[in-house]
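I'd like to ask you about the structure that follows.
The complex appears here without one of its protein chains, the remainder shown in place.
Which chain is which? They are A, B and C, in the order written, and residues in each are numbered from 1.
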Amino acid sequence: MLAAVVTSRLATLLFLALVIAVVPVLAPSSFYLRVASLVWIFALAALGLTILMGYAGQVSLGHAGFLGIGAYAVAVGPARLGLDPLLSFFLGAALCGLVAYAVGKPILRLKGYYLAIATLGFGLIVALVLHSEAAVTGGPDGIQVARITLFGWRISGATTWYWVTAGALMIGAALALNIAASPSGRTLRALHDSEVAATGVGVDVAARKLAAFVVSAVYAGVAGGLLALMNGFITPETASFMHSIELVAMVIIGGTGSVLGAVVGSAFLTVLPQALTILQEYEQAVLGLLIMVFMIFLPAGIVSSLKRFVLDRAP
Amino acid sequence: MSKTAVRPSALRAGAFAALVAASFMAAPSSVLAADPIKIGSVVSATGPASFLGDPEQKTLKLYVEALNKKGGLMGRPVELVLYDDGGDANKARTFATRLIEDDKVIAMVGGTTTGTTMAMIPVFEDAKVAFISLAGAIEIVEPVRAFVFKTPHTDKTACQKIFEDLKGRKLTKIGMISGTDGFGKSMRAQCLKVIGDYGISVLADESYGPSDADMTPQLNKIKNTAGVQALVNPGFGQGPAIVTRNYAQLGISVPLYQSHGVASKSFIDLAGAAAEGVRLPAPALLIADKLAGTDPQKAVVTEYKKSYESATGQPVSTFGGYAYDGIQILVSAIERAKSVEPQKIRDAVEATKNHVGTTGIYNMSAKDHLGLGTESFRMLEIRKGDWVPLAGVQN
Amino acid sequence: MSEFLQLVFSGLTVGAVYALVALGFTLVYNASDVINFAQGDFVMIGGMGTVFLAAAGFSLPLATLIAILAAVVVGLLLHRLAVEPARGASPVTLIMITIGASIFIKGVAQLVFDKQFHSLPPFSGADPISIGGASFLPQSLWVIGGTLAILIALWLFLEKTLLGKALLATAANRLAALLVGINVRVVLALAFAVSAAIGAVAGILVTPITLTRYDVGTLFALKGFAAAMVGGMGHPVGAVAGGLLIGLMEAFGAGYVSSTYKDAVAFVMILVVLFAMPQGLFGRRSLERV
Partner (left out) sequence: MTILEAENLGISFGGLRAVDGVSFAVAAGEVFSIIGPNGAGKTTLFNLVTGIYRAGRNGRIRIAGEDVTSLGPHLLVRRGMARTFQNLQIFFRMTALENVMVGCHLSEKTSFLADLFGWPTVARQNRATRERALALMERLGLAQYARAEAGSLPYGVLKRLEIARALATEPKVLLLDEPAAGCNAVETEVLDRLIADIAKSGVAVVLIEHDMKLVMKISDRVLVLTHGRRLAEGAPAVVRNDAGVISAYLGDAGATEANRAHG
């Protein structure tokens, strides 16, 4: 059993690495590398949500707020505080963790839809602050992000960013898989199924939820920081409610609780709009329709439903 | 167990590969007959800024259609590669990359909001391709970037126009209510920058969200502020219409100034009787039919208005006008450059002189990538449900 | 005092619409455990439908009626084609389906209608009414009165008609309802239809005040959902109280605190309520049964 877990953990990572290695070979232009980089970045944020939603069963409709905090950290740190961009990047991720700790402590007592509305409120407030405090954040028009230099090497160009984001995703995926197979992962999945029973065997449910929330916020913060650094410009739109919904949608469409599901979900919602541009004004309608169709026919998400489909037919 | 563990990942591989493959096949490959000239555009045709992006998109499409009917450009058809960023700067940036890397456009007219424009600028600067933006903020062309131009007047000129008018009426204490969207916030900031030059002070400074449905609480506060002599509302979309209605509802008696953000005749329809007496700075486009026959802009403005309104059935808006000016400047530059080489196009755009557009008369230079002065704005007042140009401020 | 009154009028008018949207959420949730994020789009269909039908030459009452019917048809289709086939799926999946539906409806609406803002003439004039130094539009009375009328009609329907009782019974216990011979499928369809109609009416009442556009549904869904939660999900009275509360909080926030942060004020209030009452204002304090 354990062997099976380890092999499938390795298999997942190897497969992901393979895809990451193959995409640049197939990509006809650096535009495709950019799209792929975005897939990796949003997959990273979705992975954080997978830990929170998929493992621990706690929903957050405000995760774009953390994406925004991470993104604005790398913009505001160098521009207003004179900090090094790389340092700002890590500070941003840490700030996400801190904010998640402070916010999560009271609101994670709420359950189900009540937690959903509380996190939604958190996300809205972050977006509102980014929008309104123009002196610091640049307001609705956004803010320039300083280019990052690492040991004298200026990180720029689609290819470079492709490998940076892919590397971040690989690390994120490895950590998420680590948790899944660990004692902590078991307690998260346990409290997902029954909080009463988890408490009944001594699991500190509140602390575990908080840990998952903090980790997932750091994931989103890192993703936000990468997004800002790669784009070189960021707007409060990053933290918008629709982005929060999009992140949740990635997790659900891909397959809740599955690491590859987060990647597939991110690919679905990042690549699809690019593909649908040929439909021009029908784009929105078809996007909505596709989401409905996928969720109706693959209710557990693309990866999980297909997995189940195959397992059911396996001899 | 260890046997079956391989299966799901194999399947995952298949599913993912299919998805990736689908994404690559989905690249559009519509090819026109005789090697078309590709002009790119990224606008916010949906999302919160669709109020701006929609007329821009329609204008660009109509213009290119008409151009191709007339035989295209330098004997070649023009292909407009148009993407909708939904108002999202990140998406805008992706589409900009796509225009450059994949579609290989020779120039770009677009960028509905300041945010999306700023996000796209590095792409065009790096690729050395001209980018004519349709967004308002001054930061787009100040400092001057080699490949970035814009057509809309800056908010600053609108503010100056309003303050000039206020000064003429000896109104020096105002209340402001601004939208918190990019347009409103940027214009508010610009107004506060130049307000000192006119000896005008702001006694009450309120704001409203982009999708707010009721501004009576804010307006009531301004109403109760002693000494307010006029009300200025920087904003676009439905905001100014609701502000105008609430202003009438509360029976506020001081004059109300709107901005060029109200942009089209539909404002008068939405605000109804409440719009009576409202003043605003606006380009000639809004009063096409009232322009004197000698007015230099008469011809271009009438032509655009006619073609847009007959094709879409909707009233023409200044935002569409920005796009019209942008594509015209570009097309004329290509004609003058007699080349589709991006560098030459850029040089030709920068050399634009006395170009009569719907917004004003453009005179660009190496130091000015906008080339409009305050005279491009006309002060209008709404009377009996129609725009009336105010005497004395016409040029 | 007059300022306070002005804020109350403003808050009640906007809040009444939130309340109606929240009521729609509640009805569907009670009958089917689905949070229908397309609820706000019914508001849009009501408003935009009436605007375009009126523009096409229909008389206002007729346009209103057809628009409501259109919303009901959309609601029924949503149930039949999207929610019903996914029966048994997890709540998040069902929510995702309704979000997909909302994107779809908006996508179609921008094609069928347009992307401009639209308004309707007020039902009884635009001359403001003045009370105690505060002034409000007659249309506000229509909104508040309409909300009351819908509440009463809904109450009568649920308490006095067989169909309404069937709906309540299904909400209380689906299996038991099935066992006593209630056609649960019909009842669920009914819940979608009624909530669509309520949404559409809200849209028609409020369009003369707030204007409408193809994508106003998102905002209404957001605020309506918040209202339903703060009131206590599944509780009709709570939904109305929640809607009015949020409307009032926004108005007071804008009037007394900061117009920039008025939405934050409203959401902080929601959080405060939920910390004190994790099941919302009217939600039953459920002790976990173990």
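To be clear about the criterion, a contact is a pair of C-beta atoms (placed from the backbone, for glycine too) under 8 Å apart; a residue touches a chain by one contact, two chains touch by 3 or more.
Small disclaimer: the values here were computed from a predicted structure and weren't measured.
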*asked:* For the chain not shown, which residue from A:Val39, A:Leu124 or A:Ala198 touches it across the whole complex?
replied: A:Ala198
_From the list A:Gly185, A:Gly255 or A:Pro273, pick the residue that touches the absent chain._
A:Gly185
*Absent-chain interface as seen on chain A, which is shown*: 1-2, 174-175, 178-179, 181-187, 189-190, 192-194, 196-205, 211, 215
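Following the convention adopted for this analysis, only the chains that are shown with their structure count from here on.
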*Line, ring, star, complete or other: which describes how these chains touch one another?*
complete
*Ranking chain pairs by contacts, what comes out on top?*
A-B
_Please tell me the distance, in whole Å, between the geometric centres of chain B and chain C computed from their C-alpha atoms._
34
*Junction residues of chain B, two or more chains touched*: 45-46, 180
_Junction residues of chain A, two or more chains touched_ = 132, 281, 283-284
*Going by the contact rule at the top, pick out the chain C residues touching chain B in the complex.*
3, 6-7, 9-10, 13-14, 17, 110, 114-119, 121, 126, 128, 130, 135-137, 206, 209-211, 213, 215-216, 219, 251-252, 254-255, 259-260, 262-263
*In their complex, what parts of chain A are in touch with chain C?*
53, 59, 106-107, 109-111, 113-114, 116-118, 120-121, 124-125, 128-129, 132, 196, 241-242, 245, 248-249, 252-253, 256, 281-292, 295-296, 299-300
*Could you please specify the touching residues of chain B with respect to chain A in the complex?*
1-2, 4-9, 11-13, 15-17, 19-20, 22-24, 26-28, 30, 45-46, 82-84, 87-91, 93-94, 97-98, 100-102, 113-116, 118-119, 121-122, 137, 139, 180-182, 185-186, 189
